[in-house]
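Excluded from the complex is one protein chain; the other protein chains are retained at their positions.
Naming follows writing order (A and B), and every chain is counted from residue 1.
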Amino acid sequence: MREGLVKIGRAVVFLGQLFSRVRATPLQARETLRQIYYAGARSLVIIVTCGFFVGLVLTLQTYDTLTRFGAADAASTVLALSLFRELGPVLTAILFAGRAGTSITAEIGLMRATEQLDAMDLMAIDPMERIVQPRFLASLIAVPALTVIFNLMALLGGIFFAVFVMGNDVISFWGNMQASVELGRDFLHGMGKAVGFGFLAAWLAVYFGWSARATSEGVALATTQTVIATAIAVLILDFVLSAFML
Amino acid sequence: MTSDRHDTGHFIEFDKVHLSLGGRTILDELNLSIPHGQVTAIMGPSGAGKTTLLRLITGQLKPDSGRVVVNGEVVSDMSTKALNQYRKNVGVLLQNGALFTDLTCFDNIALPLREHTKLPERLIRKIVLMKLHTVGLRGAAQMYPRELSGGMNRRIAMARAMAMDPRLMLYDEPFAGLDPISMGISLRLIRQVNEALNMTSLVVTHDINEVVKLAHLACIIAHGNVIAAASPDELFQSQEPLVAQFMQGLPDGPVAFHYPAPDLANDLLSGPSRHA
Partner (left out) sequence: MKSTNQIELTAGVFLALAIAALIFLALQATDRGVVSGGSYEITATFTNVGGLKPKAEVSLGGVTIGLVERIELDPVTFDARVHMQISEQYNDLPEDTSAAILTAGILGDQYVGLEPGGSPVALEDGDELMITNSAMVLEQLITKYLLNGDDAQQ
């Protein structure tokens, strides 16, 4: 318990250092853009595939359940609400931690293990500024961006099932959903969550890399911790945010 | 900074430096002077605090008490800003080179120049190629570190350390794990670069045979203090038991072969419960 609190405290101190050394230069912006490619664009395959299949299976299940109550029309609404409010942000953040968070942790951890971070320090180049900040910022941007794409793909998956399997038409599917999904309460609140989760995923990925012990076991442990800690933190924050928003 | 100058005639001066890490005393009231313009070797058994000494010079560590003075400036008192300014004049070659694996050799060397100078790219290219030429790897400019051997990696890292034309070069175990040819190349380079650029060089190593060919002055560190500082030849003649043990590579002597342990006979005869 006490050890856990110490760890959280260290992570908070690390975050403070990260913010205290923010510098906005064209070089930083370019590096951030490069990292958006590695963290965001390279995660598209997993996000698009998972999004589509989540939409597919969710629609399948809701059709099956709702038909028993004679409310099959509500399937698209159930799909959109559960996606926008919960599944989209939560699943994207956890998938991101597995795909991009781990690689950020491993990269920074290996730079620590191979003394690259020390070498930068010795060249009077701040690794916190040059290595950590762009990756943090890129992840913070990539998670909400991927969440939107995940949601869109899941809706496409839902439409695919409704149209090609259930024989519904797109217009009624989309129209039913549109009528009961609110912009602020459902969609934008969900996007707010995505930003919060992006913050967590970004923070934990760079923190575990930075604080990894400089051995191969240390780096391996750090990547595992990134996934576990992000998943747990995201689910806790999800509950807190949901409780406040409803 | 002029008011802070402490001229001592030496380039680096350790003044009663005390340092303990994690409750263990690493350096105990250590005094050491390193002359200007020469190659000085720091030797000593593993774990004696050689690398710690380098980290004090670069300002990565601060002593618990005492002062580290480099070129008249007290490193241990520097602010982060002053330290960054100071580090631009210090080239460090870390044990495994620590090249940035996602940059080409050219970009590795160009990085400090691009970061700290406003030189046009055309000029940076010339400087980088000259540094690469010095270490004999101009042909590998566009290759990535992983495509080169360990010895070549270390030479690239050396070129990077020299990129800003530092006044002081620090080498941490530059010969560890090198084949005899690479070792010969590194040896000659360190000497050449030191003379050509009028630098002061500090080499941490335990390759005694190399030290003889390389260093003007050799210091042996053990038990947190300097036990000998003289020319390599003089050290070979020394009758001091610890120095003799180290210089001749004897397995047992003042530096014990055995890690402290209970008496062997007792340990073997007693049951396993003692270690449980």
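By our rule, a residue touches a chain if its C-beta (ideal position, glycine included) is under 8 Å from a C-beta of that chain, and two chains touch if they have at least 3 such contacts.
Everything quoted here is computed from the prediction, not taken from an experiment.
Note that the undisplayed chain, when the full complex is considered, contacts A.
Here the missing chain is touched by one residue of A:60, A:152, A:166 or A:245, and it is A:152. In the complete complex, the hidden chain is touched by one of A:141, A:162 or A:219, namely A:141.
Among A:44, A:60, A:74 or A:221, the one in contact with the hidden chain is A:44. In the full complex, chain A contacts the hidden chain through residues 30, 33-34, 36-37, 40-41, 44, 80, 84, 141, 144-146, 148-149, 151-152, 155, 174, 177-184, 186-188, 191.
By our rule, only the chains that are shown with their structure count from here on.
Those residues of chain A whose C-beta lies close enough to touch chain B in the complex are 114-116, 118-119, 121-125. Note for the complex: chain B touches chain A at residues 58, 60, 83-85, 87-88, 90, 92, 94-96, 98-101, 111-112, 115-116, 157, 160.
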